[in-house]
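The block underneath contains the structure these notes are about, expressed in structure tokens.
Every protein chain of the complex appears in place save one, which is left out.
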Amino acid sequence: MVTQRREADAVEVLSGVYEGKTTGAPLAMVIYNEDQRSKNYDDLKDLFRPGHGDFTFYKKYGLRDHRGGGRQSGRETACRVAAGAVARAILGRLGVRIVAHAIEIAGIQAKRCEYDVIENNPVRCADPDVAPLMEEAILNARAMKDSVGGIIQLEIYGLPPGLGDPVFGKLDARLCSAIMTIGAIKGVEVGDGFAITKLSGSKANDGMDTAGFTSNHHGGILGGISSGAPVIMRLAVKPTASIASTQHTVTVTGEPCEVEVRGRHDPCIVVRAVPVVENMAAFVLLNAFEMQARLNPAWATEYYPLAE
Amino acid sequence: MVTQRREADAVEVLSGVYEGKTTGAPLAMVIYNEDQRSKNYDDLKDLFRPGHGDFTFYKKYGLRDHRGGGRQSGRETACRVAAGAVARAILGRLGVRIVAHAIEIAGIQAKRCEYDVIENNPVRCADPDVAPLMEEAILNARAMKDSVGGIIQLEIYGLPPGLGDPVFGKLDARLCSAIMTIGAIKGVEVGDGFAITKLSGSKANDGMDTAGFTSNHHGGILGGISSGAPVIMRLAVKPTASIASTQHTVTVTGEPCEVEVRGRHDPCIVVRAVPVVENMAAFVLLNAFEMQARLNPAWATEYYPLAE
Amino acid sequence: MVTQRREADAVEVLSGVYEGKTTGAPLAMVIYNEDQRSKNYDDLKDLFRPGHGDFTFYKKYGLRDHRGGGRQSGRETACRVAAGAVARAILGRLGVRIVAHAIEIAGIQAKRCEYDVIENNPVRCADPDVAPLMEEAILNARAMKDSVGGIIQLEIYGLPPGLGDPVFGKLDARLCSAIMTIGAIKGVEVGDGFAITKLSGSKANDGMDTAGFTSNHHGGILGGISSGAPVIMRLAVKPTASIASTQHTVTVTGEPCEVEVRGRHDPCIVVRAVPVVENMAAFVLLNAFEMQARLNPAWATEYYPLAE
Partner (left out) sequence: MVTQRREADAVEVLSGVYEGKTTGAPLAMVIYNEDQRSKNYDDLKDLFRPGHGDFTFYKKYGLRDHRGGGRQSGRETACRVAAGAVARAILGRLGVRIVAHAIEIAGIQAKRCEYDVIENNPVRCADPDVAPLMEEAILNARAMKDSVGGIIQLEIYGLPPGLGDPVFGKLDARLCSAIMTIGAIKGVEVGDGFAITKLSGSKANDGMDTAGFTSNHHGGILGGISSGAPVIMRLAVKPTASIASTQHTVTVTGEPCEVEVRGRHDPCIVVRAVPVVENMAAFVLLNAFEMQARLNPAWATEYYPLAE
């Protein structure tokens, strides 16, 4: 098992739905934490966990709420998924397909891409041969009281051209920002990303013919606006900071000490981040559709016919 | 010469300053384009330049303004630099130093970092041995009617801990978003970035002792909040899309054709993007100082004593 | 009894407080409706209540949620009061006193102002002689299956000069907007308000001497910015729309019909609106303090010393 958590995550809808339909009122939902064990955190009360936001939150707010479950916790992403489900339902009706999957964990890279297997293996990898190796690497990390990182690829199909805005509202900037707000993500690239820096312009430019783009180095976004080609992004996920092996740190009062972080922390965040990435993309895209639909009603008639 | 442009870029201040001081009124500035040669663009009137936002803007707005100088042009970043100068002046008084430099161009990597040489060579590289090689690669690219890309490193020193907000307002997300709004940037990473995905948690975590962090894999931001360690980011810049060699494209009506983009386009955007990156970071940081100062007045007393 | 409602209005704090202090996390509160009797509304399922938002909501959303308790209901103001309590606590520490009271109900005008009696009579009037007459008028209205309106005066003491912003952020505009969002309010005036239109400038202008303003026709706001004089506003509250006498209306399908609105509707909204008005003012003022404190740190040192 790559996760030890047990959370029912029942969503209670507080407002905005009547007889199975949204009413136009805000859709408010609450998910109560059920499997919270604050006492697990008592040992951590007076020290800072390495690689964790403990220290920075303390410096920011000048106080300490050492219990788990706060806004530093990955638990907050449950809300993103709950709300994202609504955005994804609307995007699905428009023919937009958003899929993310692990393409590398602990240095092990996927070679193939079979979308059907992603949700059928515990590491959310599209390569059925490599997935068991990734799972093994994660279990080994836990056995070693350690953790591993990896890379997620996000792919978006079915987007029309025209989403995103010039200058400060570029679609790639919005997607990157939204995704970087997910904990543990340390890098984002679009299309060829860092690899494009080694190409010459004549190789990097994507030509066009009557059928559209003849290649997709640009990753579906040009000048900050969707081109109609698939949006392809990759995201770097750091290894889980909370590990059970002994680490050097300091107490709240600055005394050196050692810490072993116990609890039910997943040794690889990649697996859990995959659906969060998809949902953050969904928010950005639905918002971009809404903005573009008002900017250009002729475009809306063609690409966003929600009135019917 | 790595650039052929001649632009005085005189800034006219329309409002907000009286007798050498800001008044509290909005600081409005205008920079008129002087070296604009719209006729250079006449050949491009009816076709889409590969790698350029031409096509996506056309699809977005349903019309075509083929002349240079619009919001697709790198010219718009002049405004960012003009306004950023104000933000940087304030940050400078706080002891914050923001420096960006080219660490790779056309695959040629800097090996050393001497900050003093950055503004003394035409490629804004901190390695005086490698800078001439980078310059040569750029000039060769122009001779070949081609272009090259590269990587910029952004370094921010003197930041206090506590900047940035949890969940959707993370400092890394804000910096990445601001920087991704600069044209031609296709990737962003913080701290070890994509390389951290290959480390185990026990290696990736930065320990602490009484003097602070004992390493900086995290790149100065933890849990979305500045840690007090230097902020280190790297940015992937694609090769200039506008090149003079022959490329395949289509006309506005979809007919296949060929294009050679003439004009005074720089064959490497890295060089010009360096100051823009610094200024975009300055906006984000000054804004973060302002937000944090109100959130926590005790913090402001220590780190943002602007009242004096 | 001028109200027949029974609502415990217990506030459940979901986040943002730890050991009796705010943590910097959002302060989320929920108030569940307990005394909701949706069946009371069954008779109204297919028709529009005169003077009510029924018709406009239906036209806006294209659907009907005829039950009470939605965003058309005065119930939503309970949230404003719960959140406003926090704003008022902070403002109170700054020496700001916000008080509203009924100065007219059913045409009966208060002649005196004794602040101590406001919360000691059921109509929240500062004139102990007139309050019983107002109460009688309200009870008579209910007996007649009718309702009455009135005027609330809002007074704010202890504000420093400098709150509010020029052009689109004027303090009077912000206060009026916030207060007009309360249901049933149909007019707002500041200082002498409509009466000042009959004065000449030489009479309307407030002179100054060494002790400050020698009069307060302006009502504490000049050029959209607080002057340090008390802010005085008056608000017109229409009679309750939901009355038990027979009225002419139409059904959802446009057929003429008659309606008698039963339920526990208060025959005078003035009484209930008084605390909501105070709280809406508190939000605007606290926000204005925050904005001004960052704009002018020297001002903050003098007027907003929250760091201590």
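Lettered A, B and C in written order, each chain numbered from 1.
Note that in this section a residue touches a chain if its C-beta (ideal position, glycine included) is under 8 Å from a C-beta of that chain, and two chains touch if they have at least 3 such contacts.
The structure presented is a predicted model; accordingly, all values stated were derived computationally and were not measured.
Taking the complete complex into account, B:K60 is the one of B:K60, B:H218 or B:K238 that touches the chain left out. Considering the whole complex, the residue from C:L91, C:V190 or C:V231 that touches the absent chain is C:V190.
Contact with the chain not shown here comes from a single listed residue; of B:G70, B:P256 or B:P305, that residue is B:G70. Chain A residues in contact with the hidden partner, per the touch definition given at the top, are 24-25, 166, 290, 293-298, 300-301, 306-307. One chain of the complex is left out; on chain C, the residues touching it are 48, 50-57, 59-62, 71-72, 76, 104, 106-107, 141, 144, 146-151, 160-164, 166-170, 172-174, 176-178, 180-181, 183, 186-194, 196-202, 204-210, 214, 218-219, 221-228, 236-243, 245, 247-250, 254-256, 267, 292, 295-296, 298-299. Mapped onto chain B, contacts with the missing chain fall at residues 14, 18, 21, 23-25, 30, 60-61, 63, 65, 70-71.
Going forward, only the chains that are shown with their structure count from here on.
Centre to centre, using the average C-alpha position, chain A and chain B are separated by 24 Å. If you average the Cα atoms of chain B and of chain C, the two centres end up 48 Å apart.
For chain C, residues touching at least two other chains, in rising order: 24-25.
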